[in-house]
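This is the structure I have questions about; it appears just below.
Note that this complex is displayed minus one protein chain, with the remaining chains in position.
And now, chain A:
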Amino acid sequence: MSETPSVEVIDLNTHYGDRQVLKNVSLTVKPGEIFVIMGGSGSGKTTLLNHLLGLLRPSSGTIRILGQEINALSALEMQDLRTRMGVAFQSGALFSSMSVGDNIALPLREHTNLDETTIGIVTRLKLEVVSLAGFEYLMPSELSGGMIKRAAFARAIVMDPRLLFCDEPSAGLDPVVASSIDDLILRLRDAMGMSIIVVTHDLDSTFKIADRICVLDKGEVLALDTVDAIRNSPNERIQNLLNRRTEEAEIDPDAYLRRLLGEKEKLRDKPESRRNGL
């Protein structure tokens, strides 16, 4: 496998209105590694993911996916790049008007000239991989939460991507099902050799699957290291996160008074307005 990093982020800065959400974020994901982006709510991890997926445009900074700078690509090049990466969204984001099988077959139908028989075989093959064999004719509304996540994984890997993104794979699942999703992620990496980027706040699953962890806090990379190094980190904020301690917020009397008086923050520009297209 080539030595170009799967993902390379250099000095990424981004704003929602006047508020800076990501501050000088830099990271590198090596080929074949499971890279976990961890952080509490509001740490900017979802924003970072949306940038990696090319759904948002950064204020400044460079993002290279599989060696290509995504904000400098033409529409066609971006389309080619997107066929080499898969995404499993938090909610699954299966198309509710299509059966599970049609959902999984959609990228093949849109991006390849394979005949229907081959598409059917590939679809069933991927369903086997995620242990959902025989469910292809069901509609997404007839599946349980864990099954929806599995089907989303099957759709994400149907084009055999070199890079897989997972947004909160274990959110909203019971511990047993969540753990089976972790096993699935490990199996996918071992079987297909893809790099996997997982965004999560689930500590158990992070320690189980991660090769390296990036801890994001208030839009900054607090730490980026191997699992053991993060576990033994002397940094107080990391230990707070790992031991589920709430942080004492520093008290700023002026800011407190301003909040009580209800002075508005300037947050009028909504994130949606920065989206490209529809």
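Note that in this section contacts are C-beta pairs under 8 Å (C-beta built on N, C-alpha and C of every residue); 3 or more make two chains touch, one makes a residue touch a chain; residues count from 1.
As a convention for this text, contacts and distances are computed from a predicted model.
A.B. asks: Not counting the visible chains, the remaining one has a UniProt entry; which protein name from "Adenosine 5'-phosphosulfate reductase", "Six-cysteine peptide SCIFF", "ABC transporter permease protein" or "NADH-quinone oxidoreductase subunit J" does it give?
C.D. replies: Its UniProt record gives the name "ABC transporter permease protein".
A.B. asks: Out of A:His51, A:Arg64 or A:Arg82, which residue would touch the omitted chain in the full complex?
C.D. replies: A:Arg82
A.B. asks: From the list A:Ile10, A:Leu55, A:Met192 or A:Ala223, which touches the chain that is not on show?
C.D. replies: Of the candidates A:Ile10, A:Leu55, A:Met192 or A:Ala223, A:Leu55 is in touch with the missing chain.
A.B. asks: Given that one chain is not shown, which residue among A:His15, A:His111, A:Lys218 or A:Arg237 touches it?
C.D. replies: A:His111
A.B. asks: Please give every residue of chain A in contact with the chain that is not shown.
C.D. replies: Against the missing chain, chain A presents residues 53-55, 75-76, 78-83, 85, 87, 89-91, 93-97, 106-107, 110-111, 272, 277-278.
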